[in-house]
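Here the complex is missing one protein chain, while the rest keep their positions.
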Amino acid sequence: MDLRLTDEELAFRDEVRAFFRQALPAGIRGRLEAGHHPTRDDIVTWQRILNAEGWAVPHWPVEWGGTGWSPVKQYIFMEEMQMAPAPQPLQFGVSMVGPVIYTFGSEAQKRRFLPRIANIDDWWCQGFSEPGAGSDLASLKTRAERQGDVYVVNGQKTWTTLAQHADWIFCLVRTDPAAKKQMGISFLLIDMKTPGITVRPIQTIDGGCEVNEVFFDDVRVPAENLVGEENKGWDYAKFLLGNERVGIARVGVSKERIRRIKQLAAIEQAGGRPLIEDRRFREKLAAVEIELKALEITQMRVVAAEGKRAPGKPDPASSVLKIKGSELQQATTELLMDVIGPYALPYDPHEEGANEEPILEDWAATIAPSYFNNRKVSIYGGSNEIQKNIIAKAVLGL
Amino acid sequence: MDLRLTDEELAFRDEVRAFFRQALPAGIRGRLEAGHHPTRDDIVTWQRILNAEGWAVPHWPVEWGGTGWSPVKQYIFMEEMQMAPAPQPLQFGVSMVGPVIYTFGSEAQKRRFLPRIANIDDWWCQGFSEPGAGSDLASLKTRAERQGDVYVVNGQKTWTTLAQHADWIFCLVRTDPAAKKQMGISFLLIDMKTPGITVRPIQTIDGGCEVNEVFFDDVRVPAENLVGEENKGWDYAKFLLGNERVGIARVGVSKERIRRIKQLAAIEQAGGRPLIEDRRFREKLAAVEIELKALEITQMRVVAAEGKRAPGKPDPASSVLKIKGSELQQATTELLMDVIGPYALPYDPHEEGANEEPILEDWAATIAPSYFNNRKVSIYGGSNEIQKNIIAKAVLGL
Amino acid sequence: MDFDLTDEQRLLKDSVEKMLADAYDFEARKRIVASGQGFSPEIWASFAELGLLGLPFAEEHGGFGAGPVETMIVMEAFGGALVVEPYLATVILGGGLVRHAGSPAQQSAILPAVAAGERRLAFAHAERQARYDLFDVETAARRDGDGWTINGRKGLVLGGDTADTLVVSARTAGASRDRHGIGLFVVDADAPGVARRGYPTQDGARAAEITLENVRVEAGAVLGDPAGALPVIERVVEEAIAALCAEAVGAMESALASTVEYLKTRQQFGTPIGAFQALQHRAADMLVALEQARSMALFATMMAGAADPRERRAAISGAKVQVGRSARFIGQQAIQLHGGVGMTMEFRIGHVFKRLTMIDTLFGDADHHLALAAEAGGLINA
Partner (left out) sequence: MDFDLTDEQRLLKDSVEKMLADAYDFEARKRIVASGQGFSPEIWASFAELGLLGLPFAEEHGGFGAGPVETMIVMEAFGGALVVEPYLATVILGGGLVRHAGSPAQQSAILPAVAAGERRLAFAHAERQARYDLFDVETAARRDGDGWTINGRKGLVLGGDTADTLVVSARTAGASRDRHGIGLFVVDADAPGVARRGYPTQDGARAAEITLENVRVEAGAVLGDPAGALPVIERVVEEAIAALCAEAVGAMESALASTVEYLKTRQQFGTPIGAFQALQHRAADMLVALEQARSMALFATMMAGAADPRERRAAISGAKVQVGRSARFIGQQAIQLHGGVGMTMEFRIGHVFKRLTMIDTLFGDADHHLALAAEAGGLINA
């Protein structure tokens, strides 16, 4: 038993870290360090840099571009990327639809889509949630009716993250309305340029527009875009959601934020001296660091056990990662609120090319929006309440 | 609107305070200040002093010894008593069975029992809970079968507080086994000296023996000891439990404990100086004081609205008092644990007449037991979970 | 002890609530926020008409001579409706400084116009380095003949971008964190040398960063003692904190009501989500937090005028701590229980959450005031 990385793992970490330091464009790094979301271009640029290095999709099968790394190495790679800080690869492609396609898709689908996902030639988004189907995903209503060679899709999806940039959407649609709930759902790949699709942005409380509604009005989708078998889509979705939990704790993101907190608290003044010298603040920070260190080790335990599980069967302990991970992401944004104190007040979206001078330092202006925005992390991807249901039932047997 | 006491209320408070200062025996005060439970004799002695003053049962109807005080004055009286600190009057008599008897009892029962309750000539205990009927009280199983002039009682009660001293027990018993749950329950007064009653003490985790099991084996109870009508006992119990919530927040007890915490933290050393000078400790203490002040005002709001409600119809807000009141009683015992620090460890029950020297100061030896013991306050009298159910349903309409 | 409103107070409460119900629903508020002015002239006129803008002023100044309970009533209603108008800035802060520190002449010159809705005030006090310390003032006022010349930078000036008149704090003596040496100056917002950078705030109101460069004012512009203004600043800020506590209670009430409504109507797994016990208990916890905050807002209202400064400070700080903590809990849980829709600008609850968040940071957050309450010896007399 040894929590430390082996010499080989350490060497790997150093290699990854060195590459990130050299290859990550300074502009992207700067924006992320200041607490901004990466832009569409940031994500594409970085993904192509990774792809050129052969590191675009480490967890995929080697024949489709995977690296064959151990779970520990994949974990190191992800952590280092979060701490760089570099943009996270677009999950909808590399972590969601990609694995579904290489596991359940046809040969034609694999050849058509997988290389384009790895190089982010296609921007993917996820069409699961509907206005009436959130935590209770299986009650979704979007219909797909088979008419000869096409499915005709009607309905509405919502909370579709970054759909405004999307070339493709993978959808859960109901193909057998007579079947009960989980039965009768299929997994369909839909080109966003197909006539009948409308995207409506939803502005979130931080002022951003990450999510959208997507409306389908007699959208004709070639039947060859069905993944796997008709009416088996729920199985593929469960597989996908299982994979989604990998890295859900986002420990690297929180660690990077702790680093920023320490830097900024050394600058901001409280009581006539740097805030970092205030004992209460330091203890509050240390308490979060302790929980984060614990979570990091919990995550390492899950990763180390990863190799011993069947693929697509997530460790039920991943619910622990989701709950604590989201709590700590939120706690770190609250610490940043402590750092900036009263100057959280100005709303300074700071659009490029604006006439007026910014009111605040770039890093300061993102703090309140980031606090607001991070309330979502305990809601999406299976709310923390759903995660506790899972623990009670699947782990504790209640 | 004025939160301050009126001049008349202030004068009343001073009068009560002065009386308590003069009339409360020093030995009793000392034991309570050191964190001990009052003994049986302490409770009896103090109740008789109050009775001699005409203050034994302020909230009762004037014809049975009540004082006719406003709810505010009753509240002041109770607070001052808790802060004196004086023993609480035995609730099972003055707050529970007494009001049931003067509201629902026969004239004979009133004349027989009420004066003896006021003077604590009879020590009463409560026979409600059973091993299978805790939060779900209505599922109780103890049977009372009418045979001519008597009820024959068989069954078991538990968590019977201070039954070891009791002369009488008031019981909920099932008189109609065919009726459903709440129906078919009667309210019976039983002399503890009746043959067939066995009391078995239950030792609690603080080392004390406050509670008991009470077994009934063919116990013959005169039918005249039935309160009100047969099979209507559940109504009387609901009335009683409503009254039980008055003063449930025990703000005075927590205030008195805060006073002790401040005194003791000025003596105990941490980091080479008095603990009270430690900023973290002081802020932790202040946080509890703030919640307690808020609760005190919340309680005053409930008290002020008291006169406007039908008797026996508790304010649903009393669930707020129970939840927060119990949390703060527990928080103050945790602060005492902080005060004593590592010296919480010795178990020093400190029996009178023991040969050995005590290990700790008297006040120090009660701290850990008091912390352990106070875990009960969020369990008994309707657990905090039950209180939250009540709020959700009765207040929020969920 | 008495928690009842007088008939007049009840009338005030009813009329404010009616006015807001008629004219200040969520759509109306959106339009006001979108206007970029930070207030609606019509709403402001209604405030004047109802007598709200002179509520605490003397009758001779067009006011009602009302006390803290009346302010509490108004602010609680404003909190419930998420009012963005600079009432706190104009009436409580600016008006309060003139009322408490101004000469009769200054009061007559300023307050009647405020009460009539013809003049808006703002208090230019905070500075970037000061965080929550009221005595940390670097902006300097230099004697200049009969008058003064002011130089410095002020920030987070609530309503500062559209105010007609600023009350500016500036140091006339001492070092930047001395308690002594701070003065208050009435400055025309358009005076030469005053540069304002207005901006929206996170919660839909407006504020400004203000630069003062060789701003010259006459001797008559000084409010009270030119080197001894800190006590009056503290007093007015304490009154503002009490008012904010009341506003927060109104906002928390509205957050809880919206959450309970959502729990009753939102269906998942074939049942309203309010049927789930874990969510019921969360809502119950929110109610407990709300009632505790309400009690402390009452306490702050009663104690804002108390004679003993230690007791007063402990009470005000205690209230700010309780309100800050309750507001954080209720705000966060309201979003959580609303799920996705709580995260959207289209839905009202997110705006309540943001206002509650900002109230915590105004005039000292819960941590700051916990330290003050502890220094003042706590709230329970030992």
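The chains carry the letters A, B and C, assigned in the order they are written, with residues numbered from 1 in each.
The rule is short, and it goes like this: contacts are C-beta pairs under 8 Å (C-beta built on N, C-alpha and C of every residue); 3 or more make two chains touch, one makes a residue touch a chain.
Here the structure is a predicted model, which is why all the values come from computation and not from measurement.
Asker: Of B:Arg13, B:Lys238 or B:Arg375, which sits in contact with the chain we cannot see?
Answerer: Per the contact definition at the top, the residue touching the missing chain is B:Arg375.
Asker: Tell me which residue among B:Gly66, B:Gly134, B:Gly196 or B:Gly242 touches the hidden chain in the full complex.
Answerer: Of the candidates B:Gly66, B:Gly134, B:Gly196 or B:Gly242, B:Gly134 is in touch with the missing chain.
Asker: Check each of A:Leu24, A:Ile49, A:Val72 or A:Val253 against the chain that is not shown and name the one that touches it.
Answerer: Touches the omitted chain: A:Val72.
Asker: May I ask you to list the residues on chain A that touch the chain which is not drawn?
Answerer: 1-6, 9, 72, 255, 258-259, 262-263, 279, 282-283, 285-287, 289-298, 300-301, 303-305, 317, 319-320, 323-324, 385, 387-389, 391-393, 395-398
Asker: If you put the missing chain back, which residues of chain B would it touch?
Answerer: Residues touching the hidden chain, for chain B, are 129, 132, 134-136, 139, 158-159, 202-205, 207, 211, 268-272, 280-281, 284, 337-338, 341-348, 356-357, 359, 368-369, 371-372, 375-376, 378-380, 383-385, 388.
Asker: Spell out the interface residues on chain C facing the chain that's missing from view.
Answerer: Missing-chain contacts on chain C: residues 276-278, 280-281.
In this section, only the chains that are shown with their structure count from here on.
Asker: Testing understanding: with touching defined as stated, what is the shape of the graph linking the protein chains, line, ring, star, complete or other?
Answerer: It is complete, because no pair of chains fails to touch.
Asker: Where the CA atoms of chain A average out and where those of chain C average out, how many Å apart are those spots?
Answerer: One centre to the other, that is 39 Å.
Asker: Compute the distance, rounded to whole Å, between the mean C-alpha positions of chain B and chain C.
Answerer: 43
Asker: Which residues belonging to chain A are in contact with no fewer than two other chains?
Answerer: Each of 280 in chain A touches at least two other chains.
Asker: Which chain C residues reach two or more other chains?
Answerer: In chain C, residues 371 touch at least two other chains, as defined above.
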